[in-house]
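One protein chain is absent from this view; the other protein chains keep their places.
Order of writing sets the chain letters: A, B and C. Residues in each chain are counted from 1.
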Amino acid sequence: MHIFIHYVLLVVGSALVNNFVLHRFLGICPFLGVSRSTDTAIGMSMAVIFVMTLASFVVWLINYYLLLPYGLVYLQTIVFILVIAALVQLVEMIIQRVSPPLYQALGIYLPLITTNCAVLGVALLNIQLRYDLMEACVFALGASIGFGLALVIFSGMREELDLGDVPRVFRGTPIALITAGILSLAFMGFSGLVK
Amino acid sequence: MLYAVFVIGGVGFVAALVLGVAAVTFAVRPDPREVEILDLLPGANCGACGYAGCAAFAHALVEDPDTPMACTAVDADTVQRISLLLGREIEVAGPMVASVRCMGSRDRAGFRFSYLGPRDCRAAQLVAGGAKACVYGCLGLGTCEEVCPFDAIHVGVDGLPRVVVDRCTGCGTCVDACPRGIIRLVPRDSVVEIRCVSSDSPRVMKGTCDVGCIKCMLCVGVCPFDAIDVSSDGMPPVIDQGRCHGCSLCVDVCPRGVIDLYMVPRKVSIVEDRCIGCSICEQVCPFDAISGEPRRPYVVDLDRCRGCGLCVEKCPKDAIVRVGDA
Amino acid sequence: MSEGILVSSSPHIRSPEDIGWIMRQVIYALIPGAAVGVYFFGVPAFNVVWVSVVSCIVVEALIQRLMGRPITIRDGSAAVTGLLLAMNLPPGAPWWLVVIGALVAIGLGKQVYGGLGNNPFNPALTARVFLLISFPVEMTTWLVPRPLLVHSADAVTGATPLGAIKTAVFMHGSLASVGHVSIMDLFMGNVGGSLGEVSALALIVGGAYLIYRRIISWHIPVFYIGTVFVMTGIFWLINPGVYANPVFHVFSGGLMLGAFFMATDLVTSPVTVMGKVIFAIGCGVITVVIRLWGGYPEGVSFSILIMNAFVPLINRGTRPVVFGAAR
Partner (left out) sequence: MLSFRGGIHPPGMKDLVNGRAIESMPLVPLYRVLLQQHIGAPARPVVKAGDVVRKGQVLSEPQGFVSASVHAPTSGKVRGVEECIHPVTGLASPCVVIEADGEDTWVEGLPSELDPFSMEGSELVSMVRSSGIVGMGGATFPTHVKLSPPKDKPIDAFIINGVECEPYLAADHRLMLEEPLRVISGARVVMRILGLSDAVMAIEANKPDAVDVMRREVPGSIRVEVLGVKYPQGAEKQLIKAVLGREVPSGGLPMDVGALVHNAGTCAAIWDACSSGIPLIERVTSVTGSGIREPKNIRVRIGTPLRDVIEFCGGVEEDAVKVIFGGPMMGIAQYSMDVSVTKGTSGVLVLGSRDVDRSSYTSCISCGRCVDACPMGLLPNVLSKLGERSMWEEALSFNLMDCIECGSCAYVCPARRPIVHFIKHMKALSREASAKKRQAV
């Protein structure tokens, strides 16, 4: 029971309180890039959840069973990126096969998950925060759900904004950033929820 | 150090292996040319090519070797690059530009009633056929401006749209959107246009518009090139831009002023040292603007020249140039 | 006939209840709450109210003038935002804070989105949260209520009831150290807090008027307050030593103001009944989570703003059943 609550708090913490997009400001690129329509946002969220969780798992294993024993911690970044890149490639192939329209819609942002700082960020945070394997996976899951949540909410709002009467100068990215800013302010309300 | 090499190499190898397997399992064969062509296309998704957006058109270009270059918004250079990518010649239509055929601005053409509703000509047309007194005239609510993917047409304060020729790509989106069929595409180098599509009789027009065509057919008679087609259904005559030479005689003769000059006709002059005095130009000139003695350089009477350019086409020595060209 | 004749599509008659009428009703409904605030907090509160209303109207007119859009201050929406903003500020808020709030509310919360109807977030709450995070000291300096007649110049400051219990739980791990707060005081408004949130009674009267006038439906306030009541009630039953009782929660803080006037904002709440219910429950849950476990003593503003963001998704998920649809 206690360990269960611990995991729940971990998820709440990474998804809501320290939301990767709205609090840590990681993964802004896909957040702005693929939030034009809710459907692509959902697809992107799924891809990120998959990549992030799996990457955390693999990277944790590599870190503790490969890098640490052989004293190669300095290779962390490059190895992590290598693994993440491979995973992203895998996801890309799968999506291209399974859902060509989604593949089309995600476009350049799909391969860009590779350099998505959120994915690398979660992998590095896992190490930094000394999570064990299970915690790392749960943390990554929470973080990616939080990312997906922010992305989907945001895409809904942007669809609405597209139908609105936003002044010409603010249309597109400017209004998206302003909206993200206010959303981020609102999410500040969760601060202090989980230590 | 060795470990590092092994670790990176090992991780890379495993990843490569997984990806290799995946590549086989989830194989999809996209044509890379499609992506490249898509990059070359304007990306406005205007639909003028008849396909659902630029991506669909790029797909068609690659898949079907008979697809012509239906996109009107690319320049010749781009067309060449696309042909190069495809490895075949693709047909191109000459560059076109939208032409608005109504001069019934707010002060010249009245309204039958005051309209309240959406600011869209197509919607306005639905209530009592539009508020403009002339049922053929421009409603001026700017649907063409709204749909233009290139920001190339703007409704002025007088309630008439104007085409920004430099931006217009001739995609035809506005042509389709105009509920009154006022806009048509004409070759980019067109000089004159009859700007009225009303088939109303002069009697009806009296109460509706000051600048409507009254079908007097003076322009048809005066045209030396037979370039003005008379339609049978009471519509105003239409200029066949293929035959029009832009002499603008019709502009001068029109009693209603509905024939509009897009650009000032460019008169010609004869380059003396190239002219051999063959007199062909004198013979083709419909305006008796060229004179001279055989075997001596001819001269152009600029007062009479109307810039039709027939002589330029016929001169065997390329000795006649448009004024202004070096 | 001539141009004098008017032709438009059907229908040719319109309900007299236009935007201006709706906004006027909202202002009428807000007056009791604001008046109680002025009664208990005196001249400083009155200044906050008028500065806020005036600056919101001026800012709206200025921005619309700058953008070359028609100036719509006559529809009353800027005045409503001004009044709501004032009611969400501490009664002793300095004038510059109020003006910044007006700038944020009208500028960032409304006009950058294209004006009334296009804003995804409630403008007054956007401003409030913005100020709360940017100026935490000024935004949490609460005047102690004193009925108008006995108010002296040297204002005394204190804590809000919610702030008091938050501190107590944080410092001592229980509510034992908190002095007794009379429910009657909470109900009448004789407590510290934001200018317009103190009197549950005045707000309920105003809210009831709006419901009677059919400006808002009863669903959002009832489900919002109900959710807070039920959730806090459950935790109170589990551990009354740490969690305050549900009646206290319902009548304290900005819940009444939020439930009747902020969450029901037409522009930023869902359009269908089902959507409104989901929206209200979401607001309630987030409010309780922040109040009981969060870092801030009050979560109403945050919860409504967060749920504002969900509105497009809620609308998408709660489309009414089309007449004659196969079922």
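One rule holds for everything that comes next: a contact is a pair of C-beta atoms (placed from the backbone, for glycine too) under 8 Å apart; a residue touches a chain by one contact, two chains touch by 3 or more.
What you see is a predicted model; the values in this text were computed from it and never measured.
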Chains shown that the absent chain touches, full complex: A, B, C
Listed residues C:140, C:167, C:245 or C:272, member touching the removed chain: C:272
Of C:66, C:176 or C:321, the residue in touch with the unshown chain: C:321
Touch list for chain B against the chain that is not drawn: 112-113, 116-118, 120, 122-123, 126-130, 135, 146-147
Where the missing chain touches chain A, by residue: 163-165
Positions on chain C contacted by the hidden chain, ascending: 1, 4-15, 17-19, 21-22, 72, 75, 114-118, 266-272, 319-326
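Keep in mind that, in the parts below, only the chains that are shown with their structure count from here on.
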Innermost chain by mean C-alpha position: A
Top chain pair, ranked by number of contacting C-beta pairs: A-C
Two or more partner chains touched - positions in chain B: none
Chain B residues touching chain C - in the complex, by the definition given at the top: 110-117, 126-128, 131
Of chain B, residues touching chain A in the complex: 3-4, 7-8, 11-12, 15-16, 18-19, 22-23, 25-28, 30, 55
Complex contacts: residues of chain C adjacent to chain B: 1-9
